[in-house]
Structures are given as C-alpha cells and as structure tokens.
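Selected chains from the complex are presented in situ; the others are not included.
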Amino acid sequence: MENLFFEFFQNTGFFLCDYRNIVMILIGIIFIYLGIAKHYEPLLLVPIGFGMLIGNIPIFHGLGLGIYEDNSVLHYLYFGVTSGIYPPLVFLGIGAMTDFSTLLARPVLMILGAAAQTGIFLTFLGALALGFEPNQASAIGIIGGADGPTAIFLTAKLAPALIGPIAVAAYSYMALVPVIQPPIMKLLTSRKERLIRMEEPREVSKREKMIFPIIAFLLCCFLAPAALPLLGMLCFGNLLKEAVVTERLAHTARNAIIDTATILLGMTVGASTQGDVFLTGQSVGIFVLGAFSFCIATACGLIFAKIMNLFLKTKINPLLGAAGVSAVPDSARVVQMVGQEEDPTNFLLMHAMAPNVSGVIGSAIAAGVLWSLMV
Amino acid sequence: MYGLEAISANNGWSIAVVGITIVFTGLVMLSFCISRLHRVIDFLEKFPDRKERAAKKKADKAMKKNGGVPAFTGAEKESAKQYRLLARTMADHFSLPRLLHLAEISGLDKPHSRLNMLLEAGIINPDTEGYYTWDLDLYRKIVDRADKDK
C-alpha cells in the first residue's frame, strides 16, 4: 500500500511541478485579475487566464489529459483552434453585431484602417531581421492587426507551434490598448489637431447597409481570396443582421455561437501555453515584436491621418488614425477618451468606429495576403 | 541569418511592399465603391416596377394630404390593429421574427408584406439591440385617419 501511495504521489502536481508551471499559473492569475478588476477585455482575458491555469496543472502523460495528447478532451476542443474553425465563427458573430453605418457615411475614413495595417508588415520585416522564419514572421506581424481571431487563424495556418505565444501577445496588447496608445497619440498630434471636431455623419439608408456586406465581401475576396474564411463569415453575419427578416439567425450568431466559440477558443488557447513550450526565448522575441507592432500600427494610423489632412478640405481629427488598428472597440474608446481630455464636449467615438471596423477588414486582407505569399 | 541580410534573403522587402499595396488597394477600392453606392441606389430607385410606382405615388399623395402620415386602406388598417394586439402580448422591445411568427400562427393574411408596411410606415421601429418598438402615437394617428377616410 505504501508503494501505491508513493506511486500516486509521484503522479500528483505537487511532485511533477516545475517552476515554469508556477510562472505560467501566476501569469494566468494576472490575466484573470486584469480582466475582472481592470475590465481589460474581460471576455478574452478571463477565459485565456483560466485556460493558462488548466494548461499548467502538472500532469503525467499517457492518460490523455494534456492538450497535446491526441485523445484528450482539451485536444478535441483545441481542434477548433488548430483547424481554424473558431475564428470564422467569432467573425460571424462580430459581423452580426457590428453596425457599419459610420463607415458608410464617411467611406474616406476607411483608408485609415488600411494605414494602420502597415504596422503588420513592418513587424514582419522586424521578425525576419530577428531571425524568425518567414512563416513565423508573418504570424508575428499579424499581432499588429490587433485582432485576436485573425492572428490565431493565420498562426494556426502558418506556424501552429506559435499559437500560444502569439495569441497571448495579441490579446495582452489588445487589453493594454488604453495604456499603449494614449502616449503615442499625444506625442504625434498637436493639441490643435486633437481639438478638431468631426461633422455629423449623414443618415445611412437600410438599403446601403444591406448591400455593403455583399460588395465588401466580393471586392476584398476577389482581391485577396485567402481572406475568404474570415471576411466571408464577417460579411455573412452582417448581412444576417441587416436583413431584418433573418434577425433570429443574427441573434443566435451574436449570442450562442460567438459566446461558445469565445469560451472554447480562449480556454484552449490559454491551455496551449504550457510552461515548457511557452517560456522560451522565442516567446520573449514575440512579445517584444508584438509591442513594437502595436506602437508602429498606431503611429502609422496617426501619421497617415495627418497626411490625409493635407489634401482634405474638411479636416479629420488625426486621433481617428489610432482607431485604425482595430482592437474593436477599445481603440475607438481610447480615441474618445484622449479627445475628451482636450475638449469634453468633442464626441469622437462614433467617428472612430469607422476606421476601427475597417481595421478589422484591413487586417483580414493582410492575413490573406501573408498566408498566400507564404505557401 | 539575421538583420537586413535575413530580410532580403527571404524576399521580405517585396513581400512587405506587395502586402501594404494590396491592403491599400482593397480598402481604397471598397471606400470608393461605397462612396458611390447611395447614388447608384438612388439611380435604381428611379425604376421601380409600375405597380410599385403607382402605389408609391398614391401613398405620397395621401402622405401630403395627411401631412407626412401614410394612409392605410381599410384592410391595412385592420391588420395594423391585429398586429397591435399581437405586439401587446410581448415586451415593449419585442423581436420582429417572433411577431411575424405570431402573425403566421394566428393566420393573419400576408403577414410578411403587412409587417413590412408597418415598418415602412414607421409604426414599428428598430431599437439599438436588434429588437423593435411600437410607435403608439403614429399608430393611433394613422388608424384614426384611416377611419375618417372611410
């Protein structure tokens, strides 16, 4: 019996535990704390954080417990990540809850969404320079897209081994948008620019809203077919929303479907960060590059907005450029915040939503381009 | 391999340029198209099928006569009332499909088109959450006038 006790003890976490598991568990608890106490993207940080706890319970192999053992429950649920199924489902829901009116009212703001994606490709170059493989470099670059599902989707296709670090980096920085962006925004814009008011957007007809997802989908996917899985679902969800008659489907898409996908995506991505595979030099590099890419993306957006002002007669508030990184809706809220610091009566949120959502489309296209160029 | 060397070895520069170009092309094309979109729509609306146009004209005339309030026929008024009854069984912010479903199971005729009518008349209005609300005043105005019309 002693043997049995000892044998069992040898299989407990207390015995198998490794300092890296402890580190990851602490990181997980920090994620949960930031989500709950600081309200940073709670819907993502809490599941990922708890997933980190799940993934870092020291387990003995052979029983089929670990996410990397192919008959484990976690492995089956993780399949939705590695096969790239969850992200399009999340996009379906996002489409079903996104209102593109502001974009339709001032299409020119859409270009800001393109500008911010420049960060993706600069980061890609940076990653290459740090010695990452091209496919890894692409996956790292997409962090600058500030769009979790897109990042996870592309990484699953190009560098599955990096899903954990890249997803964690992407979501951490998205959560930290309120911390990262403001200083850059203040640095690159003058008070006078931050005070610019945007004129009320025109009224958008229901017809326009219905036709938009169709046009957007056809145009973007003809140009970058590899953006199909993400943009297809995004536009599909949006059509379901705008076409009143399919409201019940849109309702399920933006509730049951997206919530289920979010829960499983977050939890399994978190669980994939097992200390031994996560705490590597690579991850450090990824985090550094991730921060870099967020800053660059923000800067590009701001600068491009200032350049546009040279040509536009009705100037736009350059702060909107920062919303181009997507990270919906946080970066738009940051724009609102920074704008109001200068003039509490200046209401930018609604306008910031335009580059914000076009940033989502932009990074999906960028992901498509990188994917197709890497194969 | 590191640094610029690694970049050019992996053809990084051109990939980056191509990538940025494509993203811009895509969004610029898109923003151009949708900036033209509402003109196209207005253009298309110049050619509704005859019946529709006639109906429209009639409606507009009525509209003018009633100071911006659409006129309903007796039948339309009737079903407006029926829909009112159904809507009252639901919360203030009700789901349109459920209303439609109720209308169908209670066998109102042309549920889809009638519902559409109410939407176009602005008696039923969407709220911010995909639910819908009933504009009681407008409803009363229209139904009463329709009564007088008779």
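Should a chain be cited, it is by its letter among A and B, assigned in written order, with residues numbered from 1 in that chain.
Everything below uses one rule, namely that a residue touches a chain if its C-beta (ideal position, glycine included) is under 8 Å from a C-beta of that chain, and two chains touch if they have at least 3 such contacts.
As the structure is a prediction and not an experimental result, all values here were calculated from the model.
Chain composition of the whole complex (per this structure file, using the shown labels): A x3, B x3.
Operating definition for what follows: only the chains that are shown with their structure count from here on.
Chain centres here are Cα averages; for chain A and chain B they lie 31 Å apart. For chain B in complex with chain A, the touching residues are 1-4, 6-7, 10, 12-13, 15-16, 18-20, 22-35, 37-38, 41, 95-97, 112, 119, 126, 130. The touching residues of chain A, when paired with chain B in their complex, are 103-104, 107-108, 110-111, 113-114, 117-118, 120-122, 124-125, 128-131, 134, 137, 204-205, 207-208, 211-212, 215-216, 219-220, 223-224, 241, 244-245, 247-248, 250-251, 254, 358, 361-362, 365-366, 369-370, 373.
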